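Before I ask anything, here is the structure I am working with.
Yeah, one chain of the complex is gone here, protein chain that is, but the others are all in their spots.
For chain A:
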Amino acid sequence: MKPPKFEYYKPATLEEALNLLEEAGDDGKIIAGGQSLVPIMNMRLASPKCLIDINGLEELSYIKNEDNTLKIGTLTRQSDVEQSEMVANVCGLLAEAITQIGHVQTRNRGTIGGSIVHADPSAELPLALLTLNGSVQITSKDEVRTVAAEDFFITYLTTDIMPTEVLTEVTIPLMEEKSGYSFQEIARRHGDFALVAAACHMTVDDEGLITAVRLALGGVEAIPLLIGDAEDILTGEQLSDSLLAQVAESVEMESDPESDLHASSEYRTHLAKVLTKRVLTQAYERARG
């Protein structure tokens, strides 16, 4: 339960970090909060030869609302986002998702960017980012590029990010219309990885007709899964039991969860359907306010 040997660097600037990362090549790994990386190093599931610690790069820690877009620096601690009144006001879904990550003590150190690049299939932040149609800014020595959440996650613990790149910012478009949201998960114990998590963001017009909806699930596939059918089924309609049943049915068709020690594939599918109904119902109620 002790990590293997590694070289340690603590760059003072992002530029220095990118240079170190390029020199280290495949042996290099960025450490931010370390709440996912250090456990897997302690268990020797990962053994990076060179750790580049970006905790000194304070300029990567911020929460801003610019042009109706929420911008969060990669090094921002999860607890800072959790306690941000601004985030609670403009992006309730993110605020609700964050409280379900690990525990207070791990959120105090865990970062926004770290959880997203780690890309655990049942993690809260990747799911929230996908549901909110967010994107990430990725920086290397040569360029800064933006990748939508829909294209960022590739498979288990694997994203579009290259060994010489750093995720530097998370952006989430904000909606002005009447909108509602819901983020719910089921875990064996509070703070454990979710067996299944579901998130929904929805806008509704004055007649109660759904004008836009995004529904996504975590823990049912290798990456967070957007249920595209939900939009087709629900847009222009009032939420009803029969429509909920239709969406739940397409969730069953679209997802194929794996069985493991914690839950069978059948049970995960069952949870996915139950949580789908719950988040759609709550998001609709909140949108109607």
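Definition applied: contacts are C-beta pairs under 8 Å (C-beta built on N, C-alpha and C of every residue); 3 or more make two chains touch, one makes a residue touch a chain; residues count from 1.
Quick note on the criterion: contacts and distances are computed from a predicted model.
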item: Listed names "4-hydroxybenzoyl-CoA reductase subunit gamma", "M48 family metallopeptidase", "Cytochrome bc1 complex cytochrome b subunit" or "ABC transporter ATP-binding protein", with the criterion being the UniProt name of the chain not displayed; value: "4-hydroxybenzoyl-CoA reductase subunit gamma"
item: Selected residue (touches chain absent from view) among A:109, A:178, A:262 or A:278; value: A:109
item: Sites on chain A contacted by the missing partner chain, in the whole complex; value: 1-8, 34-35, 38-39, 42-43, 51, 53, 55, 79, 83, 102-106, 108-109, 189-191
